[in-house]
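The structure's right below; bear with me while I get my questions together.
The complex appears here without one of its protein chains, the remainder shown in place.
Up next is chain A:
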Amino acid sequence: MKKRLFVKGNEAVAMGALEAGCRYYFGYPITPQSDIPEFMSRELPEVGGQFIQAESEIASINMLLGASACGARAMTSSSSPGISLKQEGLSYMAGSELPGLVVNIARSGPGLGGIDASQADYFQAVKSGGHGGYRLIVLAPHSVQEMYDYAMLAFDLSDRYRIPAMILGDSVIGQMKEALIPHPRPQVDLPAKDWAVTGKGGRDHQKIVKSLYLGDGELEKHNWRLYEKYQQMQRDEVRFEAVALEDAELVVTAFGVTARIAKTALRMAREAGMKVGMIRPITLFPFPCQAFADLPETVRKVLCFELSTGQMVEDVRLHTPCDRAVEFYGRPPGAGSLPPPEELFEQISRHYGRKA
């Protein structure tokens, strides 16, 4: 029998990162993600890695930029207000085509907000929180096991496309404990990091990692190349979970912690004889556009659940054919508690019975 651990989501994502070969962590404490730097400060020196508690979130993302520019696997983590501070560095990393992992164990905002779970950082994560119109790879785990698995996946995707990856969790996913079965990092073929600065060392040409393009047409060319990467990811890297879509008349959609509750509500609905299915986006960027565009003919309505007043629902509306209705049910950041399955079941029942 495989080793089975009982750990927090925050520990799982750190363990996954270590297994992925991450040897450098730069961060700054903030609730509810401080287990990650605490874990890394303990474990990284054991494997010859480096942990730095930076003076700020801004410094830590730029340390990540520096380590990544050398070709190292490195990460940082924070929670919403801290992630806002990292946006400058994320824009520069995206512009410099540098990989790296950023974990956001989101809390409620805006501003200092509170430490309860929220999904109101969706826009910031998937639409580019910093300047310049870049994108990140954004993965949304909904279990402790996925925190572990997606840490590895995030590093691999990040290296493949040379763009920073974000794991968008929340304070429930980060703080809850459940079973984790660790496993070795999957063998993946990745391109050599021949762009990394290492010191010329015998090379006849220098290497430059930069985001400044002043020459005629250079920046436009650079931005078209970035755009093509996002398009390619949209073609090749979309991940989502489909549940009971075959005969569904109503499809619920949710990510992260909300998806867990929605799954229970879906089971209650099926037991009550309602034909309900579910699409759970795992990659928030690239968004599973096609899954919504290709909904089975039986589906009349899509119901989007979020721990916000509605952000992902905009992407759902954008891709759902206009002859199906899209409805939304959410709670604003700071609602203080999660909606119980009964509450989502009630919403499903209400919308299921009603014509589009």
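Everything below uses one rule, namely that a residue touches a chain if its C-beta (ideal position, glycine included) is under 8 Å from a C-beta of that chain, and two chains touch if they have at least 3 such contacts; residues count from 1.
Going forward, contacts and distances are computed from a predicted model.
Choosing from "ABC transporter permease", "2-oxoglutarate oxidoreductase", "Acetolactate synthase" or "YciI family protein", the protein name stored in UniProt for the chain missing from the display reads "2-oxoglutarate oxidoreductase". Listed residues A:Q33, A:S78, A:S96 or A:Q347: the one in touch with the omitted chain is A:S96.
Screening A:G201, A:G217, A:G273 or A:G353 for touch with the missing chain picks out A:G201. Contact with the undisplayed chain is limited, among A:R42, A:K210, A:R225 or A:R350, to A:K210.
When the full complex is taken into account, the listed residue touching the unshown chain is A:A72, out of A:A14, A:I30, A:A72 or A:A248.
By the touch definition given at the top, chain A reaches the unshown chain through residues 24, 26, 50, 52, 54-56, 58-60, 62-72, 74, 88-89, 92, 96, 197-202, 206-212.
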